[in-house]
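Here is the structure we will look at, set down as structure tokens.
All protein chains of the complex are present and in place, except for one that has been dropped.
This part shows subunit A:
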Amino acid sequence: MAIKTESFILNIGPQHPSTHGVFRLRLILDGEVITDLEPVFGYLHRGIEKLAEGRTYLQDIPFTDRLDYLGSMTNNHAYVMAVEKLAGITVPERAEYIRVILDELQRIASHLAGLGFFLNDLGALQTPLLYMFREREKIVELFDMCSGQRLNYNYYRFGGFVQDLPEEFLPALKKLLDTLPGFIDEYEQLISTNEIVLIRTKGVGVLKRELAINSSAAGPVLRASGVNWDIRRNDPYSIYDRFEFDIPTAQNGDTYDRYMVRIREMRQSVRILRQAVKDLPEGEIMGKAPKLLKPPAGEVYSRIEGPKGELGFYLVSDGTDKPYRWRVRPPCLLNLSALKDMVVGWKVADLMAIFGSIDIVMGEVDR
């Protein structure tokens, strides 16, 4: 006699330890196997894009902090750059260097948090997470020195920065740069060759190259699928064309590759940071920008390579002091779009691994 089985619905979230914020996944399960999946967004929707249209350009900077709150510096940079492009503001040399330094520090900090949570989702009882937070803490302290904030930095301004780096910043940064590669080695020893991590991640949740491109995936998720695409190299902004660095890619597009690409990206960020610290010039920190900015009518799309991928801002100006249209192109949302293809056929436990390896922050997905 054949035993009949019945599939059932399981709601993961909106509140769940592994949904990285408020996110709901409606799974159809056959035992432990996921046969269908429907992501339900919107539980964190705050209408930031609409709110931003009611405020001046300057007042909108804090909104960008609150998108991907683990990558506030890069968010600031992307937005500020878009406005500068729209209003034709030039940025002094020193400020550009500092922007690169802060962006790369933010990339490392974001990857550390992302990888830590990913390993937590694999069931690693917080040990790797807390190791990674040890280094993230040092970066956060650096950010605290220059901006006075630990999460939503709000440090960038149109044309430069709100203030120059404090004296103690560079020595602390140099000290951190000396120790960081050693700490990355330590994570690798703990994790990269761990038998259980390998069997839980290798070949799991493969995102094929074509699908990655078609679904507009970006950042480490895209590069893990074998696409050599990095805005810092392919559409250089700021002064990234002056630095030597490699774009890490992987071929399989599985969960392990996404992990590995991030680890290797952190090493490259350290490389960029070393060059930037060495060449950092003295001089002005702020370009010429009016107090109340009124960019000429027009539109602009400006993008940067954030820690999680291409982060773009599309702004339309009608010549007033407020943006007519304010739109974000978030990497997290688009990286999520191929989730179903990656997850169906795998088990509930793999869902957490795959979801964690995409590294999303829901603040950016829902906006």
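The rule we apply is simple: a residue touches a chain if its C-beta (ideal position, glycine included) is under 8 Å from a C-beta of that chain, and two chains touch if they have at least 3 such contacts; residues count from 1.
The criterion applied here is as follows: contacts and distances are computed from a predicted model.
Of the candidates "Transport permease protein", "Extracellular solute-binding protein", "NADH-quinone oxidoreductase subunit H" or "SulP family inorganic anion transporter", the chain left out of this view carries the UniProt protein name "NADH-quinone oxidoreductase subunit H". Note on the undisplayed chain: of the listed residues A:35, A:179, A:214 or A:228, the one touching it is A:35. Looking at A:194, A:216, A:238 or A:275, the residue that reaches the missing chain in the full complex is A:194. For the options A:123, A:166, A:181 or A:319, the residue in contact with the chain missing from this view is A:123.
Against the chain not displayed here, subunit A makes contact via residues 8-10, 16-18, 30-36, 119-127, 130-131, 134, 190, 194, 196-197, 199-200, 203-204, 344-352.
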